[in-house]
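In what follows, a single structure is set out as C-alpha cells and then discussed.
Certain chains of the assembly are absent from this excerpt, and the rest are unmoved.
Which chain is which? They are A and B, in the order written, and residues in each are numbered from 1.
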Amino acid sequence: MDTINEIIRWGAAITFIDIIDFIGTFAFAISGIRLASTKQFDWFGAYVVGAATAIGGGTIRDIMLDVPLFWMHDPFYLICTGLALLWVIIFRKYLIRMHYTFFVFDAVGLALFTVVGIQKTIECGLPLWVGIIMGTMTGAAGGVIRDVLINEVPLIFRKEIYAMACIIGGVVFTVCTLIGLPPLFTHLACGAAVFITRVVAVKYHICLPTLRSEED
Amino acid sequence: MDTINEIIRWGAAITFIDIIDFIGTFAFAISGIRLASTKQFDWFGAYVVGAATAIGGGTIRDIMLDVPLFWMHDPFYLICTGLALLWVIIFRKYLIRMHYTFFVFDAVGLALFTVVGIQKTIECGLPLWVGIIMGTMTGAAGGVIRDVLINEVPLIFRKEIYAMACIIGGVVFTVCTLIGLPPLFTHLACGAAVFITRVVAVKYHICLPTLRSEED
C-alpha cells in the first residue's frame, strides 16, 4: 500500500512539475522574444533569444556541474520555445493585456528553476552554498544572456529584486535541509520563498540599494 | 583492391576537407578581424575577435557535448587566424575588392562547419535534432560571439539567411540519414544545401520576416 501511495504521489508530482516547467519555460521564452522584437530581430533571432532566456541558465548550470545538458535529452524545451514564438507572432497586439499573467508565470518559473538548480547541484555532491549559486544561475542567468544578445545592460543588475529572490529561496532551502526537513517540504518552502519574494518586491517596488559611483 | 581504393578515396577526402577547413577558418577569422578594425582594436584584440569568430562556434559545441576542444590538439586553427591577421594588416586596402571571394569562402566554411558539427554530435550518441542545433551552433555561434565582443547586436539575428542555411542543411542531413543514404553522400548533400541556400539568399536578398513589436 505504502509503495502504491508513493508511486501515485510521485506520479502526481511529476505531472504537476511538468505543468509548472511548461509555464515557466514558456514565460521565460516570451520575455526573450518580446525584447528581441523591440530590436527588429527576425523570427530566427527571436527564437534564439527566447531559447537562450528559457534554457540558458540551466545550460550554464549543467556545463559548470559537468553533467549532460538537460534540453538535449528532451525536445520539450525547444518545442515550448517554438510555441512561445508562435504565440508572440499571433497574439502580438494582446500581449500587453496579458502582462500580469506573464509576470505570475515568470515568477512561478523562477521558483521552479531555482529549486531544480539547487537540487541538481547537491545531487552532484557539492555543498549547499554552491547549490544557492547554481539555483540562482538557473533562474536568473538566462535573462543576463538575453540582455547580452540584444546588446543591453542586464536588467537584473539594476532593477527590482529578481536574482535576490532566488538567493532568499536558496537560504530557505539550506535552513530546511540543515534542520532535517523532508525534501518535498524543503522544495515547496524554497519555491514559495522565491515566488513570494518576487511578487512582494514588485508589488511594493522593493529594490536593492544602487552602488554609488565615486563621483557622486 | 577495394581496401586500397577506399584508402585512396579517404586520403583524397582528408586533403580536400583540410583545404576547405583552412578556407573556412581563414574566411571566418577575416570577418572577425575586419569588424574589429572598425572599432579601433589593437592587433591583439583583432586576433582574439578573429579567433573567436573562427573557432568560437566549435568551442561551444565541444563544451556542450563535453568532448575535448578541437583546437587544443591541433595548432592549425590558431595559426590560420594569425595568417588572417597578417593578411588584413598587409592587404587592408585591397580587402574590399576581395569581397566576393571572401563571401564564397565564408559560405564554404559555413557548409563544412555545419556538417562537422552534426557528424560530431551524432557520434556522441545524441539524436539528429540535437545534431541540427549543434551544426548550426558550429557554423553560426562564432559570429554571435564576434558581435558580442565588438559590442554590436548580433548580425545574424537581423540580416539575411545565415543560420537558417545551417538548419536547412541539417534537415537535408536528417532526411538523407533516415532514408539510409551512405555518410559521404549525406555529408555532401548537407554541405551543398547550406552553401546553395546561403548563396541564393544573398543573391536574391531573401530574409526571414522581422518580428514586429507590440507598438507597430
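One rule holds for everything that comes next: contacts are C-beta pairs under 8 Å (C-beta built on N, C-alpha and C of every residue); 3 or more make two chains touch, one makes a residue touch a chain.
Everything numeric here is computed off the predicted structure, so don't read it as measured data.
The complete homomeric complex described by this structure file contains 3 copies, of which 2 appear in the displayed model.
Operating definition for what follows: only the chains that are shown with their structure count from here on.
Between chain A and chain B the centroid-to-centroid distance comes to 32 Å (mean Cα coordinates, whole Å).
By the touch criterion given at the top, residues 63-64, 66, 126, 129-130, 133, 144, 148, 151-154, 156-158, 163-164, 207-214 of chain B touch chain A in their complex.
On chain A, the positions that touch chain B within their shared complex are 33-34, 36-46, 48-49, 59, 63, 66, 68-69, 72, 75, 78, 88-89, 92-93, 95-96, 148-151.
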